[in-house]
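Below you'll find the structure, written out as structure tokens, and then a few comments.
For this view, one protein chain was removed and the others were kept in their places.
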Amino acid sequence: MKTVPRVDVLHGVNLRLLGAREPQHYGARSLAAIDKELIRLGRELGLAVRCRQTDVEARFVAWLGAANREARAVICNPGAWTHTSVAIRDAVAALAIPAIEVHVTNIYARESFRRHSFLAPAVHGIIVGFGTVGYALALRGVANLIQGAR
Amino acid sequence: MKTVPRVDVLHGVNLRLLGAREPQHYGARSLAAIDKELIRLGRELGLAVRCRQTDVEARFVAWLGAANREARAVICNPGAWTHTSVAIRDAVAALAIPAIEVHVTNIYARESFRRHSFLAPAVHGIIVGFGTVGYALALRGVANLIQGAR
Amino acid sequence: MKTVPRVDVLHGVNLRLLGAREPQHYGARSLAAIDKELIRLGRELGLAVRCRQTDVEARFVAWLGAANREARAVICNPGAWTHTSVAIRDAVAALAIPAIEVHVTNIYARESFRRHSFLAPAVHGIIVGFGTVGYALALRGVANLIQGAR
Amino acid sequence: MKTVPRVDVLHGVNLRLLGAREPQHYGARSLAAIDKELIRLGRELGLAVRCRQTDVEARFVAWLGAANREARAVICNPGAWTHTSVAIRDAVAALAIPAIEVHVTNIYARESFRRHSFLAPAVHGIIVGFGTVGYALALRGVANLIQGAR
Amino acid sequence: MKTVPRVDVLHGVNLRLLGAREPQHYGARSLAAIDKELIRLGRELGLAVRCRQTDVEARFVAWLGAANREARAVICNPGAWTHTSVAIRDAVAALAIPAIEVHVTNIYARESFRRHSFLAPAVHGIIVGFGTVGYALALRGVANLIQGAR
Amino acid sequence: MKTVPRVDVLHGVNLRLLGAREPQHYGARSLAAIDKELIRLGRELGLAVRCRQTDVEARFVAWLGAANREARAVICNPGAWTHTSVAIRDAVAALAIPAIEVHVTNIYARESFRRHSFLAPAVHGIIVGFGTVGYALALRGVANLIQGAR
Amino acid sequence: MKTVPRVDVLHGVNLRLLGAREPQHYGARSLAAIDKELIRLGRELGLAVRCRQTDVEARFVAWLGAANREARAVICNPGAWTHTSVAIRDAVAALAIPAIEVHVTNIYARESFRRHSFLAPAVHGIIVGFGTVGYALALRGVANLIQGAR
Amino acid sequence: MKTVPRVDVLHGVNLRLLGAREPQHYGARSLAAIDKELIRLGRELGLAVRCRQTDVEARFVAWLGAANREARAVICNPGAWTHTSVAIRDAVAALAIPAIEVHVTNIYARESFRRHSFLAPAVHGIIVGFGTVGYALALRGVANLIQGAR
Amino acid sequence: MKTVPRVDVLHGVNLRLLGAREPQHYGARSLAAIDKELIRLGRELGLAVRCRQTDVEARFVAWLGAANREARAVICNPGAWTHTSVAIRDAVAALAIPAIEVHVTNIYARESFRRHSFLAPAVHGIIVGFGTVGYALALRGVANLIQGAR
Amino acid sequence: MKTVPRVDVLHGVNLRLLGAREPQHYGARSLAAIDKELIRLGRELGLAVRCRQTDVEARFVAWLGAANREARAVICNPGAWTHTSVAIRDAVAALAIPAIEVHVTNIYARESFRRHSFLAPAVHGIIVGFGTVGYALALRGVANLIQGAR
Amino acid sequence: MKTVPRVDVLHGVNLRLLGAREPQHYGARSLAAIDKELIRLGRELGLAVRCRQTDVEARFVAWLGAANREARAVICNPGAWTHTSVAIRDAVAALAIPAIEVHVTNIYARESFRRHSFLAPAVHGIIVGFGTVGYALALRGVANLIQGAR
Partner (left out) sequence: MKTVPRVDVLHGVNLRLLGAREPQHYGARSLAAIDKELIRLGRELGLAVRCRQTDVEARFVAWLGAANREARAVICNPGAWTHTSVAIRDAVAALAIPAIEVHVTNIYARESFRRHSFLAPAVHGIIVGFGTVGYALALRGVANLIQGAR
């Protein structure tokens, strides 16, 4: 691990639609804009942020493995997989680095099946409902964990 | 409302034990230390932070009402009431200002009755499991909401 | 017990917000206006009506005990405690006088957790969803019970 | 609609047994006596009350439709259908006039299947457990709704 | 969008086995035969039908997105994903065009877990149990929607 | 059975309100208009269509029996009975001819108790949510079944 | 009540199909044959047996009331209503004479919703699964009850 | 198998207490009296009745096996094992002869755990709630089965 | 019954392993040591204590019957049968003498199926989690019951 | 901690009614009498017993904290809070001294919601159903724990 | 323990019927044949295999204890007790040697109550559905465990 610690940000299924799909729910900022902002904030916090999105569950699982080898922490929003994927839960539980779960919307104010997250018991922290700002909060939380500062 | 916007931080039942009770779960920092740090961070973010703790549910409900009249946002950790109090949920739902729910521990990795929060559907955002750092993240999220900045 | 029988009206947690909170749900009349009207109607019906509100569960329990000693019937709206408090249920079950349960809103048209009332099996009658008029109906029902007239 | 507004009172299945069946549960007054009293009270309140009972679900549904065309409000006690009939619920939900649900006994102090009412979410108000007096209270509530008085 | 409106037909996981797998359940016609027939019927109805099958969930999600951009309606049979995929539900819910859900077998006459469809609340219409004829009915329904004719 | 095969269309409880009740849910076409159109479409498809509506469950059961003796298929929409009537299920299960279940609205996008149909396991096919067009699709499906054509 | 005590046998919905519907389940004897045999057996046991069948729930309820006035016991098989009708349960619970519940098939070896009988807690005895012989056993049980013999 | 067919009657755990335990529930006749009467009735019906009681589940299971080899039918009341023993269910399901399940009390009017019988799906017929007369009815039902008479 | 009242102590299945099995759960004292101590304490309290252990459910049931005839109270720990045996519940419910239920471990801090005791509603008192001391407390409670002293 | 170890006895909500409320359930001894007797028994056992009752949950929580600092064990009966308060559970779980849970009545023979205790998994021992004698047994159990004697 | 390690094979309730009962489910080989083959295979693997069957639960429990003292591993098929016996679970959990659970049939393709095994969480390994071959596989697995070879 070199001087600037890496943090991986993984967006799951359908999140490429951010900014386009139901903006009243998910806000108007695109995924590209969010990622750009996170990279900028990472630089400010002394972190190298790498952002990736996929609709392929196997790739998400693989990226979790890659994060485990190459990064110091992982921030992930598995989207709909949150509620259905034991595979992602197991991949998160196998991590040696801390994982943060982010949800853009307040999943507790929506359909009842969205109240259950398979990976929640396996992560370090969870941020729900702050819109796309939640990613930035997660990054700060991760910076705090890595650097022993707040 | 004067120049510096106020943010109320409300700690609920048993949280006066922070730092003393089960430090492996809740961390070693005392509530006083957390509050002091939040006030300092608030000053840095241009916010007047007021912190209060009570084991009396009626007082918690009253403070939510006071926050509604006197503050721009409220960060609350109702502790065990999270899982049992419809009264607090209703008081949160009656707020005109945004509320943030914070839990020090990862409540999803504990007993099953801790997976349900009565107030979650009524808050703006939720932060779970970052230890006492969660309050600082919440404060930053609130600053972002109030100031339209990140 | 003197010539004019007393009836206690007990309002529980958050009901001080009546008229202010979500008027589309709860109507626009304040608690003070309701109480004033009930006292007036009580006089018309030959009843001394005493109205009290509290957000403190222990006080509500104590007032139920006081009603038992000093009144001929009790009309109560425990608000959110309806759905969570076995303590109030037990206090109602210990009454020697009839109790009426009133809900301003139609609790069956709201969240599912509001469909269950702990005290319902222990009361004489229940009035749901008439808005603040429900109290007046309850008072008439009580007058009927006490006076053997309708 | 002419000068005296009409209110329909609909009694459902088995309610013709009132006064005869289990008087300790349902009281000793017959349905005829109740109806007579309601008509008298209606006259006092300036309302034309029409009372009907049937054990035929289709007729109950038809009468709800008739009430919608000819009356200003409907008071109904569907008896056992309360717990089983989506047909009646739909007929109530299709009304343009307010409906009141009345139960003679405290259904919450009886078998668990009586705790669920299919039509409750579709009515304006519910009165439970006042014995046959509940109809009179419902009529007063309806008068209040129609006349904008209490 | 040019003169002949496009309709996408999406077959999900295992449906390539149609005609081969359990013909007593699924009928003896192959997917190719069904698709050919649908294209023919589409031409008759003035619709350009495009049929695709995949066992890859991410591709199914992508094709839903493509349909949203390029077609006027989508007919989909997600197969086993119907019962497990929130990802597909979210992708369907994000469509601006109507979606039809088709099941070849009567899923209500099979194992209990097949009675629940995650996407059902998000589609326009559902056709169950007509065998492979269901697709043709769906196409006629879609023609009706698009052309305002039946 | 003579040259033109008969198909019975049975509408259940409250469906006489079609076009009048909640048109945003059920559409604006009246039952008479739907029936007329079905008879016309039947003639086109070489089928004698007979349409009947009743709010009387016993009559619906009887008509199912009559269909069994006199028709080649039955299309039925039992309305609210779908969710509550084992009697109708048993009558459908006793048929020697195919039955089709039609629902005008998407019952999966409404209250949870509408997600369960007692008769679904006993019918040949189900069409949900196409508005009143669903009947026409059902008739085409039936034509296909009877005539061995599509 | 005259010298020969009357016993009413009430057959509910769809039971007119006995002998015709699914004979492998329900046996090959027609309802008329069963009734004839019961009347003969009744004569042997000194009982006047009256048998009636209806698909109209209100009539079944009315016949229960008539039995209460005119008979010494009632044997009833409500068919599908067993599992859905609180109205019949209430009518049975209101009887002053003993009621026997008979089911021709073994309802515990069929669909799970047939395992629950609403009226079972209100009857004197239940006979399940003996085919049409169950009625004869019920009649003997009733004779025993009435005559204090076995 | 000789001229007179044998029928085994097996009483399970605690049934030796019949007549002594809670006579208001179970009646006042002793097991010996019941058995004697059954043997007498068997003789009348041309059946050799053998009655046995045990509190040892393994013996009950063994006797079921013995009945299978030596008898033409078995009448059993497993008592409390009804609700808990899959072992007895399996032993009953392995029988080549018909089994009848008898319960002295109306198990559906008692605690909820008594509503479920593990063996019910495996028996030919069930008789519930006739008191000790139920055994005699079962014997007659068995005679009917064996002799093809009623 | 002679001068010194007898108290029976019944240990159920696997309790012969006390002191040997999982001492961290069940403590290190053997059943013999416990019994000896109980006899000594009984003598001190003026009670003749008889202790027995069995892994045979039928014997446990028989000993409950024997206690009913020969003792003034029974203290029992049915071990695993607590959670599965309706037979023992019925045998306890048939007692005319008070029964005490003892559990060595805190069954509420173990697997969820141990939270349910079939016999709990039928006993006089329950002592859970005091280790082997629980038996001594039960004996004192029994002495109090028998002797009308504390 | 001085020579005589202290034991705190905490009575929760509504327990001030002991002796007055439903004596058939709770016995006729008043709380004062019970406390006096416990202090006397404590003296006999070499323990300083301090008894307190409150209807205020926050005070109960505070007293648990005080017990932790000043006593060697705590005996508590939280009354109705047993079934609803996670706050008290957490306060008990935070104790460094053993806690005993006492219930005067057999909560397993009452309403189903009384079968669940939130604090049970967190206490050392539980005594249920011995009436007010249960406190004395708890005190002896506590003496045993503190003194390493029985 | 001597040179050849012993392995105990315990067959539970009803398994003496193997080969005779429902051969389409359980296969046609008798228990004696299976045991003989296991002893032969044991010899091949260097293990002394002892096979026993019982319908007496207490004996099964005792044999588990004997195995613990005298054998190096135990292979058990508790038959129906799998789904009902906490006693056997506790006896297995008390073993210091590994236990293997075998089921001849695929219990997951049968009634739903067979999907739950009380002892599964306490065993080392489980083999389901291989018919009687499952025992041989279990023995090989045990050989592997004991000898550190495969």
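First chain written, first letter: the chains are A, B, C, D, E, F, G, H, I, J and K, and each begins at residue 1.
Here, a residue touches a chain if its C-beta (ideal position, glycine included) is under 8 Å from a C-beta of that chain, and two chains touch if they have at least 3 such contacts.
All figures in this text were calculated on a predicted structure; none of them were measured in a lab.
Displayed chains that the missing chain touches over the full complex: A, E, K (touch as defined at the top). Considering the full assembly, A:T84 is the residue among A:N14, A:Q53, A:T84 or A:T132 that touches the omitted chain. Contacts to the hidden chain, counted on chain A, fall at residues 56-58, 61-62, 65, 84-87, 89-91, 93-94, 118.
Looking at chain E, the residues touching the absent chain are 13-14, 17, 21-22, 54-57, 79-81, 83-84, 113-114.
Within chain K, the residues in touch with the undisplayed chain are 37, 41, 106, 108-109, 115-117, 120-130, 133-134, 136-137, 140-141, 144-145, 150.
Just so we're on the same page, only the chains that are shown with their structure count from here on.
Which listed pair repeats I-J comes down to matching contact pairs by residue number; over half match for G-H among G-H, D-F or F-G. A rotation of 180 degrees, rounded to the nearest 5, superposes the Cα atoms of chain F on chain I. Between the Cα centres of chain B and chain G there is a gap of 64 Å. Looking at chain E, one finds that none of its residues touch two or more other chains. Of all possible chain pairs, the ones that touch are A-B, A-E, B-C, B-J, C-D, C-J, D-F, D-G, E-F, F-G, G-H, H-I, H-K, I-J, I-K.
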